[in-house]
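Excluded from the complex is one protein chain; the other protein chains are retained at their positions.
Showing chain A:
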Amino acid sequence: MTTPLTLTPGVRPDGVALLTAAGEIDMSNTDTLAAALESTPGPVVIDLTSVEYLDSAGLSVLFAHADRITLIANPLLTPVLTISGLADLATVHEGGPDVR
């Protein structure tokens, strides 16, 4: 069984591709994320606001596309993104609910 994760492709009002993720990302479902990114050429905004968990396997997938992605992330994920160094390679916007 894989960890529940829904990926909804879309387009932002400014025409940039948008991938909205909800759920958790770990090694059991990174393939799904990778596939979704592979099938979306060009710059893409990934909305991780509803992602409650992201591990190093998920980060690896994001690193592979670091030069063309922009992230919108829940503040819960900020430490992971910062520590892994992804925040230095890709643009990260804060969004979603505040950390209590």
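The rule is simple: contacts are C-beta pairs under 8 Å (C-beta built on N, C-alpha and C of every residue); 3 or more make two chains touch, one makes a residue touch a chain; residues count from 1.
Keep in mind that, in the parts below, contacts and distances are computed from a predicted model.
Look at the chain that isn't drawn here: its UniProt entry, checked against "histidine kinase", "Chemotaxis protein CheW", "(2Fe-2S)-binding protein" or "Iron complex transport system permease protein", names it "histidine kinase".
For the options A:L18, A:L59 or A:V92, the residue in contact with the chain missing from this view is A:L59.
Residues of chain A in contact with the chain left out of this view: 1-4, 24, 26-28, 53-57, 59-60, 63, 76, 79-80, 83-84, 99-100.
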